[in-house]
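Each chain you see keeps its place in the complex, though not every chain is here.
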Amino acid sequence: MIVYVQTDQRTQMKDITDKVKENLKSLGEKNGLVHIFSMHTTAAVTINENADPDVAGDILRATERLVPFEAGYRHMEGNSAAHIKTSLFGQSETVVLKDGRLVLGTWQGIYFCEFDGPRSRKVHVKVIPDKL
Amino acid sequence: MIVYVQTDQRTQMKDITDKVKENLKSLGEKNGLVHIFSMHTTAAVTINENADPDVAGDILRATERLVPFEAGYRHMEGNSAAHIKTSLFGQSETVVLKDGRLVLGTWQGIYFCEFDGPRSRKVHVKVIPDKL
């Protein structure tokens, strides 16, 4: 199933935890492994703190410092930094589903990481159910 | 099932391969995918060399150089570096379980990566069994 995400900045972390939960309800599975996968090469999925929005800001600023938007890249589209950040963060996260609930720590939220926005994006969510 | 990890330094890589194996024995599954997930936003899970302890030290020092503990972060708790490192390393690893054994390369060990210790930490371990 596809979760649609509209970003409105060049780099942005959007908390998609609630969207993922809504989609899981409609799937009806109660136990298994949930796979959350960005279908793009310039946008990632990560898990991090969902309480203080400064955390996401600090993550994006630190990543920009590590991988500047301009740094003599050869790729003609000019968005190499976004590709690099995506490989560093990773395309997907997997979270356990137990009795219909995501097994997340107290402060963990699932974030879509836009590195080349704003754009309309797709996240593929799939449950691999337990055999029981 | 929860694996408890007590860390005793601010940044530390603890080899939890044996702990994971013990837990798998008690679960009784023989084949499937093992999901090893840090339930925290300032601690990650990674797989790397378990022979020479200098490897883990080099990894931690290089990560500290890339993401310094102090760098003008806005998050008031003062541990933004730990959040950033966690998103770079990733919350979880997945390893195949085959005939009751983890499918790991010769030098691969599973590490819990503490980036904001010392603390008492929880790692969620789950097996998604094969259908057979």
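Note that the chains take the letters A and B in the order they are written out, and that residue 1 is the start of every chain.
Assume contacts are C-beta pairs under 8 Å (C-beta built on N, C-alpha and C of every residue); 3 or more make two chains touch, one makes a residue touch a chain.
Computed from a predicted structure; not experimentally measured.
The copy number for the entire complex in this file, given 2 shown chains of one sequence, is 3.
As a convention for this text, only the chains that are shown with their structure count from here on.
Inter-chain centre distance (subunit A to subunit B, centres taken as mean C-alpha positions): 20 Å. The residues of subunit B lying in touch with subunit A in their complex are 33, 35, 37-41, 66-67, 71, 73-77, 80-81, 83-84, 86-88, 90-92, 94, 122, 124, 126, 128-131.
Against subunit B, in their complex, subunit A makes its touches with residues 32-33, 46-49, 52, 54-55, 57-59, 62-63, 65-66, 88-90, 93-96, 103-105, 107-108, 128, 130-131.
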